[in-house]
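So, chain A:
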Amino acid sequence: MKIDRRCFLSLAGGLVAGHLLSPVPWKVTDDLSIWTQNWPWTPVPETGPVTWKNTTCTMCPGGCGIKVRIIKDRVIKIEGREDHPVNRGSLCPLGYASIQYLYGPSRVKSPMKRIGERGSGNYEPITWEEAITEVSGKLGDLRKSGKSHTVACISGSDKGTIPHLFKRFLEAYGSPNFIRTPSAKDAHETAAYLAQGKKAQNVGFDLENAGYIVSFGCGLLDGCGSPGYQFSSYSRFDKDHTLVQVEPRLSNTAAKAKKWMPAKPGTDGALALGMAHVIIKKGLYNRNFIENHSFGFEDWTDDDGNIHMGFKGLVKGYTPSMVSEITGLAAGQIESLATDFARAQHPVAVCGYNECTVSSDIDKTLAVHALNALVGNINQPGGMIVFSDPEYNLPEVEKDQIASDGTAKPRADRAGTAEYPQTRYLLNMLPETIMGANGNDLPIEALLVTDANPVYTMEDNETAQEAFARIPFIVNFSSFMDETAQFADIILPDHHFLEGFRDVPAPDGVGKPVTSLSAPVVKPLYNTRNTGDVIISIAKSLGGTIDASFPWNNYEAFLKQAYNDQYTDLSRSGYVVSADKPAPWESAFANERGKYEFYPTMRHTAGNDDKSKLPDFRQVDIPGDKTNDALVLIPYKSPRIASGAIANPPFMTKTIDADMLKHERLFIQVNPETAGKLNLKQGDAAVVKTPSGEATVLVDLFEGIMPGIIAMPAGLGHTAYSKFIAGKGVNVNALLKPVFDPTFGLNKAWGIRASLQKA
Partner candidate 1 sequence: MFPFLYEWSWYLGQYLFMGAAGFAISVVGAGLTYCIVMSIIHTMQEDEHADH
Partner candidate 2 sequence: MTTPAFPEGVKRCGNGQFILWLLPAFLVLLIAVYAMFRVWFYGLNQTNMNDAYGFAIWIWADLAVIALGGGAFFSGFLAYIIGVKNVKNIINFAVVLGVVCYTSALLILGLDVGQPLRGWFIFWHANIHSMLTEVAFCLTIYLGVLIVEFIPVILENPKIQKNRFFHHMAHNMHEIMAVFAATGVFLSFFHQGSLGGVPGVLYGRPFAFREGLFIWPWTFFLFTWSAAAVGPLFTATMCRLAEFITGKRLVKDDVYRLLAKISGWMLLTYIIAKSIDTIYWATVTAPARGFTLMDFYSNNPAYYGIWILIAEILICGFLPALILITQKGRENKKLLFGAAILAIIGLCINRWVMVLQVLAAPLKPFQEEWFVYSPAWTEVITTILPVAYGIILISLAYRFLPLFPQERELNP
């Protein structure tokens, strides 16, 4: 048969019809839908027996106990540990999301050596042996050339055995430069030292037993301090509890407070003095404490017969009407706040712990501490608690001549020098020092960075970055590819906290001496090592007295020895509370009078008059010029943005509200009244300019912010990590600038003058 067109068509038609009548189309349709239900690119998680393991979260200094759900060596979920004394079941979003860091794209998977420009992120993997040889070789060379004191370590904390190992290493090596990153601890430690006489004390607040909390700008419910502790305390509040928030912006804490008192920013000290004025005037202070355990309340006469003004004399001038003028709050409001506070059960005044504005104003901190002293609520249930770190049971450091000489040299950050004798760490000073030095004589030749991300977190960020760029050799111990890691020459990645051991003492702001243990719940996923082990290895390869100062085979052995007989408890229950009760008044104060000094006699001051010793209110002159920069920019903390050394994991960024971030653009909060004057509408693009820098932002009209003030969230504007956080928003630290306290060197700035213009 000849195949003509007709024949072909009928054949084709027949074939189609035949198939249509067969089960083939039905089968294909069915199979296709089954395929869509099992797409190979949609993961099917493997199932298996479930185990739960307890450990401690170290994503922030909060020290929360967590329980980890594990299936077949896979970490499935993290939840708060109900039986942990810090967080009692509560846990912040960062804790929940930290599994994303374990598996996430920003992990550093092996030791790395930089091959590209600083900040370019170009690294090549090297072996641990190579890495340690390189680092110890460099450090050995410096030491030999008499430059051991030019090695510094920047650490996010100075508590716990890992920072201790670094301190110990520097001591044996011969450098005084262990530097802690700025935090609320700076002011609290200093104030506690000045009033109570003991250095390096932990200052916490017993929020779980407090009845009336006056918070001077603390982001108690905004994710500052120890969120788990603060949230769990708050969760137990009932109608008899009162939280008063003093802050110019309606933060989450202010929104949940019984009373929000929007005092002008930077006037908290005056308000505290005003409250003291009312309390003293009405005689509502704790007579027992004032009479028997305090000094300098009344005017006093020194051994030379000079009469000095007491605290009472100081606050005499701070009448409600005068304080009202300074703070912008109504006089009646101030008076009733003071009265309610003093009359309440377990009143406590809290300040600091607002990690995005590390404003370490010693006067303000002393004034707030004094409020607690006035109502006799120091080391009392529901009060301000002061306690020491656990003491480690360790052998002395062996020092050779180089070590002794090196450690005796002045610190590169000028802390503890004649200039700032009462301050322990002054990281903010470092950039200036480095930039001021000439190229051959750098104060820092090598830098070790652990648990910190100063390239991101430091204010006046651009200068800080320039300074870091001048440091010839940077070693970073970060588990993640953060901004500082991108500056490093060598990265020696630590384990994720779910993979390694570490102790977690004295969580930020927590009113009890808890030490927790972070223990591995899964085997290390990548070629990482515990930083403790790495330090010991470096020490060993440097040899000599340095090696001799580290007689441990590994970090675990060191940890066990450090905690000695407490270690069993620590590893069994995951935490120890080192004292049931805080030190009683009789033994709490370590100064020569053994009393709480309202008049801090030890205080290092420029002049020697009473007013400069006493916590008088001194307005901080923030950077910027008043006429051109008519607004004031303050950073704010959101519980949905991790603003510390560690950036947001994807889950947290997912929770950020649409009025905070739009694609890569950040919103700046502006009062509608202010915006009206500037002709700005909701969503407008605008340029914010400060003496430190400028950025393009979007305008968010928010009634809850004081007119004239503009606020930006801290924790965005990262350039490193992964695409899930990098390039989103603006780093507020790049717009801020520190103001140094003339006698303490600490940063007193609570904001910066700024201008805002339509882009």
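These made the cut because all candidates are chains of the complex that A comes from, given by their letters.
Details
Throughout what follows, a residue touches a chain if its C-beta (ideal position, glycine included) is under 8 Å from a C-beta of that chain, and two chains touch if they have at least 3 such contacts; residues count from 1.
Note that this is a predicted model, so its numbers are computed, not measured.
The candidate list 1 or 2 contains one chain touching chain A in this complex, and it is 2. Within the complex formed with candidate 2, the chain A residues making contact are 29, 32-33, 35-37.
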